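A single protein chain has been removed from this complex, and every other one stays in its place.
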Amino acid sequence: MNTRVSFIGTGKLGTPMALNLLAAGTFDLTVYNLTPAKARHLVEQGAKLAPTAEDAASDAQIIITVLADDHAVTAVADDSFLSACPPGAIHLSLCIIRPATTEKLAETHARHNVAYVAAPVFGRPEAAAAKRLWICTSGPAAAKTRVRPVLDALGQGVYDFGEDVGAANVVKLAGNFLLTAAIEAMGEAAALAEKNGVPRALLLNMFTQTLFNCPIYNNYAQRIIAADFDNVGFSAKLALKDMRLALDTATASDTPMPILSLLRDRFLTALANDQGHLDASALALRPAQDAGLSWFPNKNVEDRK
Amino acid sequence: MNTRVSFIGTGKLGTPMALNLLAAGTFDLTVYNLTPAKARHLVEQGAKLAPTAEDAASDAQIIITVLADDHAVTAVADDSFLSACPPGAIHLSLCIIRPATTEKLAETHARHNVAYVAAPVFGRPEAAAAKRLWICTSGPAAAKTRVRPVLDALGQGVYDFGEDVGAANVVKLAGNFLLTAAIEAMGEAAALAEKNGVPRALLLNMFTQTLFNCPIYNNYAQRIIAADFDNVGFSAKLALKDMRLALDTATASDTPMPILSLLRDRFLTALANDQGHLDASALALRPAQDAGLSWFPNKNVEDRK
Amino acid sequence: MNTRVSFIGTGKLGTPMALNLLAAGTFDLTVYNLTPAKARHLVEQGAKLAPTAEDAASDAQIIITVLADDHAVTAVADDSFLSACPPGAIHLSLCIIRPATTEKLAETHARHNVAYVAAPVFGRPEAAAAKRLWICTSGPAAAKTRVRPVLDALGQGVYDFGEDVGAANVVKLAGNFLLTAAIEAMGEAAALAEKNGVPRALLLNMFTQTLFNCPIYNNYAQRIIAADFDNVGFSAKLALKDMRLALDTATASDTPMPILSLLRDRFLTALANDQGHLDASALALRPAQDAGLSWFPNKNVEDRK
Partner (left out) sequence: MNTRVSFIGTGKLGTPMALNLLAAGTFDLTVYNLTPAKARHLVEQGAKLAPTAEDAASDAQIIITVLADDHAVTAVADDSFLSACPPGAIHLSLCIIRPATTEKLAETHARHNVAYVAAPVFGRPEAAAAKRLWICTSGPAAAKTRVRPVLDALGQGVYDFGEDVGAANVVKLAGNFLLTAAIEAMGEAAALAEKNGVPRALLLNMFTQTLFNCPIYNNYAQRIIAADFDNVGFSAKLALKDMRLALDTATASDTPMPILSLLRDRFLTALANDQGHLDASALALRPAQDAGLSWFPNKNVEDRK
């Protein structure tokens, strides 16, 4: 008998994941989205549409959420929602939120006999479609065992960080910090190169074929080389949100992180200069512009506003 | 007939390279070191010992230098040395020096009809021994063609950056900046993780197996996890030197690089606190110590002074 | 007839202010503190003790609050409190809180027909006792006119920033940023001097007698010279709170502030290393320690933990 799974939040990232669950053939899928039109494609593919989040919860063994921020998760998973969950249900939250919020949610869930498993993922929508996500988990061991088939249908690998439920989000925030730091570092190196006569493509291609031959550097180096910032996988605005969550977590734990502080200031500069809608890799424009360089293809960034 | 090659500077990095040239069997090797004892092993393996740098130069078609800094290269390759070089000789400089110094050296060499090829390498001594260096080149095309067999005997790949002779050193400095930035970023991420209950080994192992699965992250993550900073491949003191060369190059070209400025300050802190002799990866101790963590194995860093 | 004034929050800073109101002779003073013992001295001097904040509010024309943070003010000035205020009462808030919180408070107050005037002050407890505070105001013009005699009894000058009620707290946060930046700058300059053989006392005394002859530099230079950080006027922990409020305000308005980010990281370092209880001027210990210097009088900071 198929596991009954509900999927709440069928946006850019949620939809390809939900399609993979349908394709697996071992899950009965119910979907819910605040804007029902965004769930239509999934319904056409065989999912059942729930009229409310409570309805999505009431009939599921596992409820997956892919929501935007702390506020959205807390608003959806309220007392009414938790009361609707069948006893023993598991909330599998793929949302990127503060570790501290995760801990509070886990407590309110426990009071309703619902397990909370944190499982933020790494990967853009294309990676989700290709089942190439990397997944971090934390939470109660038994619940993690039960959701494992779902995670296996979504990604290429799962890394577990123990029963302290906030841990997976700590790792997710640290990872987004690391990748953003890599963009800034490449941006600075590229500016140095170009100001000294070395084209950034030559520089970055060498490093991504040798010392830094890994997905993050390869992906972002190509965007920086092409100055391809309009094709948005992860917007500067969302990246700033993650930097803020990371800084809040750093502050609450007395952890000074100077590169993180720099990244926050960089993204604020982007937003203040009408670049918040660009891809996060546009961060690399900052060191370039500070150095007097213009990188957008064919014309100056200013001209495109 | 074998190419006659002289090798000046047979230290930690130069010696394994020179051994590879001997092993190739296609080069007649003459060696010179200010401290002749450091060349003894090579002489035992078949190299000829030159009593002076001029003697090393006088008989060679290609003169390789592996020297510590701008001053050392400029002091060795003086007028007397250049006059001793046979007409048409090539100075193949593997030294990490300022691009501006490289350009001046190329001019003085040209006046003596000696070609100057810049060929800084990436790789620690173990990589040199294993012929796994990555080599960047810049300088006159014809000379680069002639030194190619030498480079092929030393590394696993050559990336060329054109005829502007300073270019290869720009790339080398940018590369050392990138790898040092990666250490600092991992250090900050590791501090954040540990202050929030996630062991740095779990965090870094995940990232180096997934998004950051590349030599630099793998190598330095393992050192950070093990707090293995006494095993020195590249000392903090030398890393500071490279940051200074990079900053000088950035300053001369009006290129602000905030992460580079941070790294400089971090290494100054290390030196001021008696950690200049540690491996450059000890940079990761700074964010840890600022966060109140102690990472040296079994005891506090302070205790080991 | 005397104006009826209630004073809520009679701590280190509130008490000397309230004493000045008593001394003025033109106010009938009611006081309230969560810990009534802290109000005893004022009662001995002629103030009436209110058993609850609501009681303090119910009988006053002007209610002054001197509370620790956004949470405390919001908790005290709740619906029950506002309902207790006589129609037309004015809440004169001397609290340092987020401008955004101030705006929300002003709205809830308006619904209860209570005016909200923001009036954060600059000055340590000694300055409060000496009526030497500087006061920033913002809020409705008519209400500001009515509280003016109170402000004149508390400080040496009032600067008004208009009717936008959040403005005075923007100025207060900017001011605390400026003074903290001055401490860090003096700390760096002092470290540079001492590492180069110039005693910090010589350096700072010259500058505070000449180019920087003003209260902030004079006050903090003397503390840095004496390494007098145990005598706490404004703790590092509270200073961190203000940096966080300033950063939140900067973030909400897309304003990157790199020195502010640095100061935040410095104070986090202080807290993570058990120095949060010291005076905020202990910030100057950070550049000193990074430079390998120890400044606490007679012994190393480490020894005193």
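Each chain carries a letter (A, B and C) given by its place in the written order, and its residues are counted from 1.
Assume contacts are C-beta pairs under 8 Å (C-beta built on N, C-alpha and C of every residue); 3 or more make two chains touch, one makes a residue touch a chain.
Just so it is clear, the model here is predicted, and its values are computed rather than measured.
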Full-complex contact with the absent chain, from C:Phe122, C:Phe229 or C:Trp295: C:Phe122
Selected from C:Ala23, C:Ala75 or C:Leu178 as touching the chain missing from the view: C:Leu178
Omitted-chain contact residue, chosen from C:Phe27, C:Tyr217 or C:Phe267: C:Tyr217
Residues in chain B touching the chain absent from view: 244, 250-251, 254-258, 261-262, 264-266, 268-269, 271-272
Residues from chain A at the interface with the omitted partner, ascending: 195, 258, 265, 268-269, 272-274, 290-292, 302
Missing-partner contacts on chain C, residue numbers: 99, 122, 134, 136, 157, 159, 161, 164, 166-167, 170-171, 173-175, 177-179, 181-182, 184-186, 188-189, 191-193, 195-198, 202-203, 206-207, 210-217, 246, 249-250, 253-260, 262, 287, 290-292
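In this section, only the chains that are shown with their structure count from here on.
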Centre-to-centre distance between chain C and chain A (centres being mean Cα positions), rounded to whole Å: 39
Mean-CA-position distance for chain C and chain B (Å): 52
Centroid spacing, where centroids are CA-atom means, of chain A and chain B in whole angstrom: 37
Interface hub residues of chain B, defined as touching at least two other chains: 195, 258, 290-292
